[in-house]
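The complex is shown incomplete by one protein chain, all other protein chains being positioned as in the whole.
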Amino acid sequence: MKWTSTKLLVALAFVGLMSMLFVGTVSADTMNADDYNEAMFNKNMDIWFMLMLVAFLMLFIRKFEWGVCLGVLLVTATSFISYMFIDQFYLGKDFSQVWSMGNMIMAVVCSITAVIGIGVFLGTVRMWQYLVAGVFFGATFQLVLWTMNSLIPDLGLGTPVDPGGSILVHMLAAYWGWGVILALREKKAFDEPMYISKHSTSFVWLASMLLFVLWPSFVTGTLDNMADVTMGTITCYMAGIGSIISAYLVCVGVQKKVNPLIYTYALLAGPVAIGSPLLAFDMEIAAWAALGLGLIAGAISALSFIFLQPWLCKKAGVLDVMGVHNLHGVGGWLGALTAAIVVSGAFSANVAAAILVVVIGLGTGAICGGVIRLTRKEQEWFTDDTDFIDNPAPKTQ
Amino acid sequence: MKWTSTKLLVALAFVGLMSMLFVGTVSADTMNADDYNEAMFNKNMDIWFMLMLVAFLMLFIRKFEWGVCLGVLLVTATSFISYMFIDQFYLGKDFSQVWSMGNMIMAVVCSITAVIGIGVFLGTVRMWQYLVAGVFFGATFQLVLWTMNSLIPDLGLGTPVDPGGSILVHMLAAYWGWGVILALREKKAFDEPMYISKHSTSFVWLASMLLFVLWPSFVTGTLDNMADVTMGTITCYMAGIGSIISAYLVCVGVQKKVNPLIYTYALLAGPVAIGSPLLAFDMEIAAWAALGLGLIAGAISALSFIFLQPWLCKKAGVLDVMGVHNLHGVGGWLGALTAAIVVSGAFSANVAAAILVVVIGLGTGAICGGVIRLTRKEQEWFTDDTDFIDNPAPKTQ
Partner (left out) sequence: MKWTSTKLLVALAFVGLMSMLFVGTVSADTMNADDYNEAMFNKNMDIWFMLMLVAFLMLFIRKFEWGVCLGVLLVTATSFISYMFIDQFYLGKDFSQVWSMGNMIMAVVCSITAVIGIGVFLGTVRMWQYLVAGVFFGATFQLVLWTMNSLIPDLGLGTPVDPGGSILVHMLAAYWGWGVILALREKKAFDEPMYISKHSTSFVWLASMLLFVLWPSFVTGTLDNMADVTMGTITCYMAGIGSIISAYLVCVGVQKKVNPLIYTYALLAGPVAIGSPLLAFDMEIAAWAALGLGLIAGAISALSFIFLQPWLCKKAGVLDVMGVHNLHGVGGWLGALTAAIVVSGAFSANVAAAILVVVIGLGTGAICGGVIRLTRKEQEWFTDDTDFIDNPAPKTQ
């Protein structure tokens, strides 16, 4: 009796266990992958959303709105294709690697970097040249990825700490764009009028406020661990809240009144700067450290718009149209160096990454700018008149 | 000793196993349903978001902005209720089927189809008639669902391949709208001026660019498998990228300058056309095939705006106000036929579905249009003046 019942129990336990092992393992694995992919699906879309919002962040010139949108779409299209093409046909990655959710996020991060980068010279090149710029930028981005993921570690400097892209995205965008304008050497841009309107600037407010909102998807877009995602969300929003406050105080303190085209940018300096040290702080103080970093970033960025931009542009003899360097360049440096100092062992890697990104950005940007310069013709800048039918007839004609 | 320990082990194993079986099974099932419902929750919201954006895609007539928004809201409300009412009280589905996440997505897909459809006659009917149009459209959509899911398979033609709605949504919207205008026969619409403004058209850019972004939620809204969702996201974005490029090249090539009211629509032709063949291509070439389809779709749609629209509207003697047919009609046909050819065995079903949707759309649209015509009165079209207090006083008066 006992013996039989034991055998029955054992058999039952074994059968049950095996089925559990099977069900358990399979469903657990599938589930994890599903969860990850579902999260990535949403973040991928959020980053695409941010990419389009960056266009509206640059929409303040009343007579140059549609051109900004079109330029953004064109550079997005070719930079995305260029990135993917290199992955699949040059680097020879297999299909499931190239076209995974994770790599699609890298591709749209490449495109949003390109979109930020064209802000430096937006409105001073011909419309079809954004297509060209995108092709070049896809290659630049792949080169920087290789530099940060392979070259720097292979040199024994360790891996750069940059989960949220202070270096990879923001610094690269700023210095690549500066590489382009240094090659273009377009003096006329200084003299073109840039009248704004109430509503063109309200679009900028909308874009800035929604970029703030969606930013956690951007900085956590490569994280696969929910504890990290939670921490990244905390530090990202707290850094942004810091910049909201300090950028206001600096604007009012220095210029008596707020320049909306400085404030709407500088309030994003916290999220830019938190990119590298996103997960760097001790949990107990992380939120407040991020708030502090955001306060510093917003202040420095606003001050850069007010003091650095005129000096730098005069010195260099070129115009950073959207003041990209004051948000992404300066904010990126702040993030890169903060992580270099805070994260034990990250100093060499992060400093190397920052310097190499400046060098590669300026260099490859200059090549791209040279090609654009050769094929550019004189025209009025910062205007939709050149590229768009003025008052489109109703759709029947 | 050994015996006792064995019994202990067995008992322990059994108790543990049973509890595991229970916990494991339940949590696994619940999890899968939770994952699915969580994904559907987000996609449901994204499609609602797109529905509202379609309003802003049609906001370019400077003096007719609020009326577009109000008309969209009214037709949305009644088409949603009409769809659900038929499900619950006419088809007799039980509550948990009718009000599931999946069916809520079908209902908002019904409503967004109605919103696209009213674009054909927007601004040429009285405001309250959008409420009526929505009631009619809910029934039309249910009829088309039955046709595609039951009638065509029952005729032995197989099931139409249309996961992303090229036929169900886009073709139906276009031909239902055309059914309405053919019944309305409103000649005056041709003569009404449609002045645009810089910012009214910037709203259109915003809507078009964000529709591009959110589109993967729309085409994958009925998929319950993450591998399919990933593939659908790839092909959807790549088709859109194709249209961004080709619509620009065609606009510039044919008309020298870009008509923003053509470009902002035609850049969405890829996502429209990918609806049916969303999952049709071999994985190895899917992304690039989708890019190719998008290139073709953007070009054909832009050409339709330029050449087909004037010819067709003149021939038919009616005005397709928003040029719905050039994006959704033409793009829908392209998608339906692409899937018919590429997917083995889908030819009969897809061709039958496309033809039946044209017939049902035109027929039920004409009935709806006839009712509207009977109750319409003469007034100025394409203006907010008729329906809105001109300069609303502050809210105290």
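Letters A and B mark the chains as written, and numbering starts fresh at 1 in each.
Here is the rule we use: a residue touches a chain if its C-beta (ideal position, glycine included) is under 8 Å from a C-beta of that chain, and two chains touch if they have at least 3 such contacts.
Bear in mind that the values here come from a model prediction, so they are computed numbers and not experimental data.
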Contact partner of the left-out chain, one of A:82, A:276, A:309 or A:338: A:309
Sole contact to the chain not displayed, among A:81, A:219, A:296 or A:319: A:319
Contacting the left-out chain in the complete assembly, out of A:194, A:341 or A:367: A:194
Touch criterion as defined above, residue of B:45, B:285, B:316 or B:359 at the omitted chain: B:45
In chain B, positions touching the absent partner: 2, 6, 9-10, 12-13, 16-17, 20, 23-24, 27-28, 31, 33-35, 37-38, 41-42, 44-45, 48-49, 51-52, 55-56, 59, 62-63, 65-66, 69-70, 72-74, 76-78, 80-81, 84, 95-96, 98-101, 104, 127-128, 131, 197, 199-200, 203, 384, 386-389, 391-392, 394-397
On chain A, residues whose C-beta touches the chain left out of the figure: 6-7, 10-11, 13-14, 17-18, 20-21, 24-25, 28, 31-32, 35, 38-39, 42, 46, 190, 194-196, 198-199, 201-202, 205-206, 209-210, 212-214, 216-217, 226, 229-230, 233-234, 237, 241, 244-245, 248, 252, 255, 257-263, 267, 283-284, 286-287, 291, 305, 309-310, 313-314, 319-323, 326
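We take it that only the chains that are shown with their structure count from here on.
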Chain centre separation in whole Å, for chain B relative to chain A (CA means): 31
